[in-house]
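A single protein chain has been removed from this complex, and every other one stays in its place.
== subunit A ==
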Amino acid sequence: MSTVDRTEGETPVSSTERMQTRFGSRAALLGIAGGALLLLSGLLSWSFDDRVLGDLSIRFYPAGIQIYAMVVGVVGLVLGLLLLRRPAWLDPGRGLRALGYGSLAFVLAALISIAYQAGGLVNVNEGGWVGLVGAALLLAAGLLSPARHLDVHAWPRLASWQEISIIVVLLAVLLFTTAYTLNIDDAATFGCLLIVILTVAISLLGSGFGGYVGFIGQNNRRPLLLAAFLVAFLFPFTQDGSDANMSIATQILIFAATALGLNIVVGLAGLLDLGYIAFLGTGAYVGAMLSQSAFATIGWKPPFLVVMLLGMMVASIFGLIIGTPTLRVSGDYLAIVTLGFGEIFRLAMFNLDGNNGPELTNGPNGIPAIPDLNFFGFDFGATHTLAGIPLGRFSNYYFLLLVLIAFVILVFTRLNDSRIGRGWVAIREDERAAEAMGVNVFGLKLLAFAVGASLAGLAGTIKAHQDTSVTPDQYIFLESAFLLAAVVLGGMGTVAGVLVGATILKLLPEKARVVNDYRLLIFGLLLVIMMRFRPEGIVPSKRRQLEFHEDDEELVELAQTEHLEAK
């Protein structure tokens, strides 16, 4: 922040800035050299011991993390070459900096795990050291290249089919990466891969590609959405009938659908709800009590479509009940009221066991043995084979949930773009002003609660069947906190953000078993750090981001440009 204490006459320049002006021209060469070294290191042996991180001892035949090093190397090379060309809408220097830090972290993590698992740094072969030097060069290149102002008007204009093919290629890369990542079982390798993915993503986004991809996404909304769903639809076919990953995927989808519902309440209308998991619970209990299970407490067993509608209805009635007090309380108080409702729901489900109240929920034991769904003869519990690829039980639920998610996203985006959605945003930003402008504040708040709750209720009815049992301890406060975290981490008010947040929060604890015991610790820390440094989330909505960074001129300009482009 050297601009702040700048005095008349002389302009003090920080040592980094001086270095940047002196060596800026050579940064590109450093970046290219670093990239090349990392590329080379992939061909060399990393470890003497062939049992660490897969087999890294073979030369000229890259495997495991050697490939990751080569990927980082290629990105470094490209950014270095771009640094020579300097297009106006890109800042490869910023990307190189992120890539430098990330690749350094990656190489160090790899070296540490080699040293740790094989016993000593002696076991690190020349490839590791070459990689370390390459990463250091990338970082040096990043630090030495002068920061630039991005000109967002200079985005290259391509033909529509070219833009669409960029989107398709990106999504294909995404699908491939996801499938590849999910098939890694070794925790250390998984960690390294995660560092690499994050590094590459952050450095590409940071250097200005993110804005461009967002821009072509805006231009081709429909193909983008279709392609995204196609990718999601194809995902089970990459799993070769394995149920382990599909089970995680279905959990992520349920979680994401619920978080999208919460996003309406928190992200759009700005009403903080800390008891939201109760709506998912309502749906699940409705689904369980009306299911074919022998433990279901209500004799009526309607077809599942009816159960779904009932789950939605009951949840939205609860939403209305919880929403009513919002007329009188707001802000922190609303958070506490909803938290209280959430706890009441859990305690009630816990106690309605026939001893302490009417027999409805079997108390702490819950309702087990819920049978699989059966739609018009299509059994969700059985494995179906399509084009030679077996699709297991969880794949069936995955497709059903995909339809659900599509529906939820449709509801969300339609509402967001409508008069109602604008009313919610107005309430979020200034309730009094909104009321003065004729927005029906109370009605819209109630509607937010009802719509959000009904979406969660719908997800709950499916969850009951997918989990095959429903117990009260699935619906504790911590789960509400997780949902809120997914919304906040991803970026309030955006669909993509919430999907990213939900995926991170559900996937990490499932895959990284080492951190399993520490996941809540990390979760808590993550919330604190996120609020401190990036309160708008990973994929922020531009308008929302402005609320946190009011004095950022560049951002204002960007938001306005994107707004105009979208028209």
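Assume contacts are C-beta pairs under 8 Å (C-beta built on N, C-alpha and C of every residue); 3 or more make two chains touch, one makes a residue touch a chain; residues count from 1.
Quick note on the criterion: contacts and distances are computed from a predicted model.
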> Can you pick, from "FAD-dependent oxidoreductase", "Ferredoxin", "Amino acid/amide ABC transporter membrane protein 1 (HAAT family)" or "2-oxoisovalerate dehydrogenase subunit beta", the UniProt protein name of the chain not displayed?
Replying inline: "Amino acid/amide ABC transporter membrane protein 1 (HAAT family)"
> Of A:Val337, A:Ile462 or A:Ile504, which one is in contact with the hidden chain?
Replying inline: A:Val337
> From the list A:Val52, A:Leu484 or A:Leu507, which touches the chain that is not on show?
Replying inline: A:Leu484
> In the full complex, which residues of subunit A touch the absent chain?
Replying inline: 270, 272, 274, 325, 328-333, 335-337, 339-341, 343-344, 347-348, 350-351, 356-358, 431, 477-478, 481, 484-485, 488, 517-518, 520-521, 523-528, 531-532, 535, 547-548
